[in-house]
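Here the complex is missing one protein chain, while the rest keep their positions.
Let's turn to chain A:
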Amino acid sequence: MRAPDKDSDFYEAYLEEIAAAEKTNSKKKLASDNSDQTNGPALKSHSAWGPLDSLPGNPMMWILIISELMVFGLLLGGYCIKFLETPDIFINSQAQLNRLIGGLNTLILITSGLFAALATETSKSQKTFLPRLCLSITAALGLLFLILKIYEYSEKAAVGISIETNSFYTLFYLMTGFHAAHVIFGLFLLGLVSFYNRYENIQTACAFWHMVDLIWLILYPILYLVR
């Protein structure tokens, strides 16, 4: 039986049929067994990662994505608590942020995510030129993000604002700086898989990039816009 496309409406029904056929085969195998041993429980196919197997791509990358979401979620929880303690400091500090640069950075990362997804898709057919082109554009946009981030930090430094200025800026620099470190590591990964360009490698590196994008999508409105 030819497998339907994963996007098809029949894909789930196909998976159920396969599972039912495997169950029937394992029951037949146990019934025809002439051994004196007591029949144990029905044979089950053992997956290496259990429930993580159903996630697309490398399960270790998904473990990383989940842990990063937890870390940034907790940082944002701390941010909310400090916001309630000292709302005036937060409001006045947020007013000084460059919301336009933050917004541009968001648009840049979203576009880089598009090219990362295209890189994954084009690498399925084992081509090399198109995935490399898409990865290069993704990396170039990531570099542009970092340039704007450095410009933003230098703008703040020019007026004497640093990580020690107040609790808002401590959290701001901590979260955006930690995020920028992930962007730098992501650029390194994208460069690596441009050479080792198997589909699985590109999928894993691009999953990391999408995680970086996801974190920024959450950070930008909360740090820059909600006030």
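Here is the rule we go by: contacts are C-beta pairs under 8 Å (C-beta built on N, C-alpha and C of every residue); 3 or more make two chains touch, one makes a residue touch a chain; residues count from 1.
One rule holds in what follows: contacts and distances are computed from a predicted model.
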item	value
Undepicted complex member, UniProt protein name, chosen from "Sugar ABC transporter permease", "Transcriptional regulator", "Cytochrome C oxidase subunit IV" or "Ion-translocating oxidoreductase complex subunit A"	"Cytochrome C oxidase subunit IV"
Candidate in contact with the missing chain, chosen from A:A13, A:I147 or A:L225	A:L225
Of A:I110, A:I147 or A:A181, the residue in touch with the unshown chain	A:I110
Contact footprint on chain A, counting only the chain that is left out	6-9, 51, 54-57, 65, 69, 73, 76-77, 80, 83-84, 87, 91-92, 95-96, 99-100, 102-103, 106-107, 110-111, 113-114, 116-118, 121, 207, 210-211, 213-214, 217-218, 220-222, 224-227
